[in-house]
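Every protein chain of the complex appears in place save one, which is left out.
Think of it as A, B and C in the order they're written, each chain with its own count starting at 1.
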Amino acid sequence: MADKDTMTLEVFRYHPETDSEPRFQSYEVPYNEDWVVLDAINWVKDHVDGSLTHRWSCRMGVCGSCGMMVNGEPKLTCAAFLKDYYPFPIKVEPLVNFAVERDLVVAMDGFMEKLQDVKPYIIRDDVNDTSDGEYRQSPAELAQYKQYSMCINCMLCYAACPVAGHEDDFLGPAALALGHRYNKDSRDQGQAERLDVMLAGEAIWGCTFVGECTVVCPKHVDPAGAIQQAKAMAAQEYFKGFVMPKGTGVAKGAAK
Amino acid sequence: MSHGTTHQHDVIIIGGGGAGLRASIAIAQENPSFSVACVSKVYPMRSHTVTAEGGAAASIKPNDTLEDHIYDTISGADWLADQDAVEYFVNQAPAEMIQLEHWGCPWSREPDGSVAVRPFGGMKIERTWFAADKTGFHMLHSLFQTTLKYDNIVRYDEHFATRLLIDDDGRCRGCAAIELQTGRVKAILGKSVIICTGGAGRVFPFTTNGAIKTGDGMAMAYRAGVALKDMEFIQYHPTGLPGTGILITEASRGEGGILINKDGYRYLQDYDLGQPLDVSDPGHPQKRAMELGPRDKLSQCFIKERWAGRTIETRDGHVVHLDLRHLGEAKIDKRIPFVRELARSYAGIDPVHQPIPVRPVVHYVMGGIDVDSNSATTIPGLYAAGECACVSINGANRLGSNSLTELLVFGAQAGKHAARFAMDHPDYNVAALETQAEDEGARVRRAFFDAPRKGGERIVTLRTELHEAMENGAGIYRDAESLEAACATVADLRERYRKLNIDDRTHSFNTELTAALELGSLIDCAEAMAHSGLQRTESRGSHQRLDHKERNDEEFLAHSLAFHQADGSAPQIEYKPVTITRWPPGARTYGAGSGLKRE
Amino acid sequence: MSGQYHRSHRWAWFFERPGYMRFMLREVTSFFVAGYLVLLLVTLGRLGGGEAAFVEWLASVSGPWWMTAHLVALAAAIWHAVTWFGAVPQAMPIYVGENRLPAPIAAIVMGYGPWLTVTAVIVWWVLR
Partner (left out) sequence: MKRSSEALWWALFSAGGVMAALFVPAFVIVTGFLLPAGDAAVAAERTARFAAAVGWWPVKLALLGIIALSLIHAGHRIRHTLMDLGMRKQSGLLKVPCYGGALAGTVWAAMVLWGI
């Protein structure tokens, strides 16, 4: 490097085989105004300390791997530019509200289970043959759920949601938004099944509309909005359960 | 590497991208009693299919024909594609795409509710399905979410496969994989195996490909004795952002974007790609012409413009401009919003008001694991699909938007055949395979954990040298000298790789170890690319030799096959003929002469 | 191996982000709303006791302390209304064809507009 311009990266380190407590380690990294925080971490791993552990892949904000706390804020590190922090030190930690596997890597099993819990796939009674062509869906019908289909599963919203940190049974913003995405899809008939999942315990009701999930979401999914809408649908479903016992087939998809 | 465990299933799929997930569903759906293992080094939705932007081709509209899609694909491939495979591909494409629609993919729509299509490079008519400009993302998530419906798909997330396990009878029966969380080497066994590990763009320094596209599956098959086919054909996408290599999708040109040089001139007209229409002309953008020419040609034009001194010099090298301004804000936001987002974040410009600086960038590997038209390799029980495989439908140049469809068509097909194989050959020798997996664990331990700590090579050093060698030696234009130099460097790197030294010798989440293994894969792929390139003394599609400028059908209407040599010497290159059925090789024309029958 | 590391939850999490503090500020309006409702019930109870008792009650709540208390209750009630109606576009999106009604318009049409009208009508009715 011609110019010796550098920045300090303070990185959360924890190794399950050797540490019982985490510690912070400082690295001087070259300052490059095109660089994102992820570039700096990769530079450290390549040149200084090969044991530094993190996840990444696409470095264009769509694979959802590289979420970390950057100065206390949940961020995609491939979309957080050094120039926005320069010349002050940058503190990098694993996403909060998740257990830490090692260094900047958090445990994802719980999150993956929650995604599965909301049955995020098309549920229909009458499955068309592909030879009958596509299901028709107008642009207006597409618009009903499109926004909620943009989630990259980066989990920043879980790091921003205090309830996700306190309540294990809470499905959390991304999973609920995903369930809502399918509920709003005109091709789907599985609403009743999904709402049934949401109606249990704190699954959806844990959300007190803190709204920070939406604030940090890099893909403008607005999980907070999705959840409030889903709550209204779930409440309707709940009352419907009293008016007509399950299986009478009035609820969308509840038919046998 | 600590002692591992054994897991048994019916079919093992290595890779959780588009191809791997499609194959998983195909098997799970048709054989409910089968247990399918999907092994992936990253969580499936992180797979690189997620980055694909532009769209996926399938002919369904009344004004389109299967015949035209076939012809566009074959001519786009510069006649190096196997025509029986292309026919199968094009015929299956509509049903596969509709299937994905039925699984919930949020395709962009026409006002009447039918799926919308857009024009793409090298295609005679608009037939590319799209979900705004996040097509791959939506396809991958739709597929992944659909797999969650099937209890008989068992995922091995964050398991890094390092070796194929071959039974005494020569059949492939699983893989050895490192469970990242613990560092254990597991034997994941089944009655047949499908490799769906994606491309190898990371052989090059400047690429649209993410960190995980390191050709692991290609290397695993290569080492196990399967040939790597047509590896000299590497696609440069004409419009990557300088610096990062982030892709600006071809859809931006499909929607009407134009390429201009430093004089504001649409230079493509100087290179036999037709005459430009004014951007306000209703006929713009013309299919199979100008900005909608094929990628190999467009990337080559850039280099020629650069040689002529008509490109724009920037801090990040030479660029031309992709101008979208005339599309207007509303259209940009509706059809290609991600392009705007990317240009704003990573190039600091807003395409509504400024042209986007772009340059060619390594994007796709046409070649790959040699498979026949049933997706079967030469090892019984071993199949491959997706970017890692070479069927081949992409020949010397893939047409944009054929790859995503290929994942579906051949993912499903590989699944079907692998399941059938599993049914027909149910018995295998567990103990022998376990021993192989243990050997593999021991090999990895020896190679990376037992080496002396002092004096070894660093991963980044070798990787950087590999990048330089391949960029200089096997770029858009190559010749004997440059390719020989690349071959020599790769051979040298292979030697030095033995002395690789890693800092981290612990077990849990050792990503330095996986980076080292990935470097090994890159070297294997680079070797096949450079040697295949050196042997092919003609120019065809993306393989342009400055010392052999013409296409030579006499000698080279043939697939190259690179065979790994166990002693580490240069690969042996053989050839096998291209399957030609109804479309004899012809001149590859774009622009005015391009319309075969229509327009 | 010592396994995964679990970071402890902090009780005072709501100080950690400005958004959390805004959230808490919104939630605690409920304490004041509840308090005011009790006061309202007492007030209405006095009304039941006849006009004289009511006027006497009114006199007793017109002191500066009561004034302040009412001011706080008013602020809380307004903040509740502002945040509640502000969230309406998120919780109840309105589509016109493919396009979502822009949030500010939706908030005015479905929230702020009716709220201000109701408030104005009630106040006018008492003042007229």
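Here, a contact is a pair of C-beta atoms (placed from the backbone, for glycine too) under 8 Å apart; a residue touches a chain by one contact, two chains touch by 3 or more.
Computed from a predicted structure; not experimentally measured.
> What are the shown chains in contact with the chain that isn't displayed?
A, C
> For the chain that's not shown, point to the residue among A:M7, A:A143, A:C217 or A:A234 touching it.
That would be A:A234, which touches the missing chain.
> Residue-wise, where is chain C in contact with the chain that is not depicted?
Counting only chain C, the missing chain is touched by 11, 14, 24, 27-31, 33-34, 36-41, 43-45, 47-48, 51, 54-55, 58-59, 61-62, 66-67, 70-71, 73-74, 77-78, 80-81, 84-85, 111, 114-115, 118-119, 122-123, 125-127.
> Could I get the residues of chain A that touch the absent chain, sorted low to high?
Chain A touches the missing chain through residues 162-163, 166-167, 196-197, 199-202, 205, 208, 231-232, 234-235, 237-239, 241.
Here is the rule we use: only the chains that are shown with their structure count from here on.
> Report the chain whose mean Cα position is at the greatest distance from that of chain A.
Taking each chain's C-alpha mean as its centre, the farthest from chain A is C.
> Using Cα averages as centroids, what's the distance between chain B and chain C in whole Å?
56
> At least two partner chains per residue is the criterion; list those residues in chain B.
Residues 508 of chain B each touch two or more of the other chains.
> Out of chain C, which residues touch more than one other chain, so two or more?
1
> For chain C, which residues are in contact with chain A within the complex?
These residues of chain C touch chain A: 1-7, 9, 13-14, 16-17, 19-20, 23, 27, 87, 90-93, 95, 97-100.
> Quick one: in the complex, what on chain B touches chain A?
Those in contact with chain A are residues 42-43, 45-48, 50-51, 60, 94-96, 98-99, 101-104, 106-115, 134, 137-138, 141, 145-146, 148-149, 157, 181, 210-212, 243-244, 246-247, 341-342, 345-346, 458-460, 502-504, 506-512, 515.
> Which bits of chain A are touching chain C when the two form their complex?
14, 16-17, 19-22, 72, 96, 99-101, 107, 139-140, 142-144, 160, 162, 165-166, 208-212, 214-215, 222, 224-225, 228-229, 232
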